[in-house]
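Every protein chain of the complex appears in place save one, which is left out.
Let's look at chain A:
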Amino acid sequence: MSAQAEEYVTEDGRKIGGVMMEMKNITLRFGGVVAIKDISFDIREGEIRAIIGPNGAGKSSMLNVISGFYNPQEGDVIFRGKKRPQMRPYKVAQQGIARTFQNIALFEGMSVLDNVMTGRLTHMKTGMFGQAMWWGKAQDEEVYNREKVEEIIDFLEIQAIRKTPVGRLPYGLKKRVELARALAAEPKLLLLDEPMAGMNVEEKEDMSRFILDVNDEFGTTIALIEHDMGVVMDLSDRVVVMDYGKKIGDGTPDEVRSNQEVIDAYLGVAHD
């Protein structure tokens, strides 16, 4: 695509800015297995960027590289114009990157409220002694963050289960709580690993609505992995297609749909 550094406005009126995150020639190996091979792509401010591909293509590994969970052997991760050194995941979180997991990774022993409050950790400043006394600043901070969290809870329509332990919730709601926890951090970049896996049509519709609303209302940049092609093509501004650790397509949904290599990867092709 030639529209690299310039801003533009999408058909539905959302503003897409310059490049927020750039992955440059990323290669990730586990011993002899090459999970990601020399992949470059970028994520632009305000867009919804999808990563698709068949099973084992390296999509989740890519997300793990972005969230700092894996460190690639080769290549650079450039976030907001600066090359990111190797850093622990919690440092990445402090930079404003939040994520959800393919297999829900909530804190089962805690209530929904506590789970979402944990998402605001990067905004908590008072020290432990202040908290132990529970007066003044510590309490103010707790209340301030609680208000923020309640906004998210309202937004995702989970008011009724606020105080329920997460372990008791059904699958669809857990996915929503996980999204709430990621949103509570007020991330600049939100990574969603298969947000709609295992959901029925209605739940998928709900989740799609939430993703679009998040992008629209908070202006959050979103990178998501999803297998449901209908959802991906409808939601995303641009799509990266991966297969066997390589990038085989990159562009708008329409471009990707008509890409012969992508069709081959998905439909299979006779080898001769």
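Just so it is clear, a contact is a pair of C-beta atoms (placed from the backbone, for glycine too) under 8 Å apart; a residue touches a chain by one contact, two chains touch by 3 or more; residues count from 1.
The criterion applied here is as follows: contacts and distances are computed from a predicted model.
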item: Identity of the absent chain, which is to be given by its UniProt protein name, from "Phosphoribosylformylglycinamidine synthase subunit PurS", "Biotin carboxyl carrier protein of acetyl-CoA carboxylase", "Branched-chain amino acid ABC transporter permease" or "Lipopolysaccharide kinase (Kdo/WaaP) family protein"; value: "Branched-chain amino acid ABC transporter permease"
item: Residue touching the undisplayed chain, where the options are A:Ile52, A:Val112 or A:Ala138; value: A:Ala138
item: Touch criterion as defined above, residue of A:Val77, A:Ala98 or A:Met242 at the omitted chain; value: A:Ala98
item: Touching residue (missing chain; options A:Pro72, A:Gly119 or A:Gly245); value: A:Gly119
item: Among A:Met110, A:Leu212, A:Met233 or A:Ile263, the residue in touch with the chain that has been omitted; value: A:Met110
item: Chain not shown, touching residues in chain A; value: 67, 69, 88-90, 93-94, 98-99, 101, 105-110, 114, 117-119, 121-122, 124, 126, 128, 131-134, 138-139, 141-143, 146-147, 150, 181-182, 185
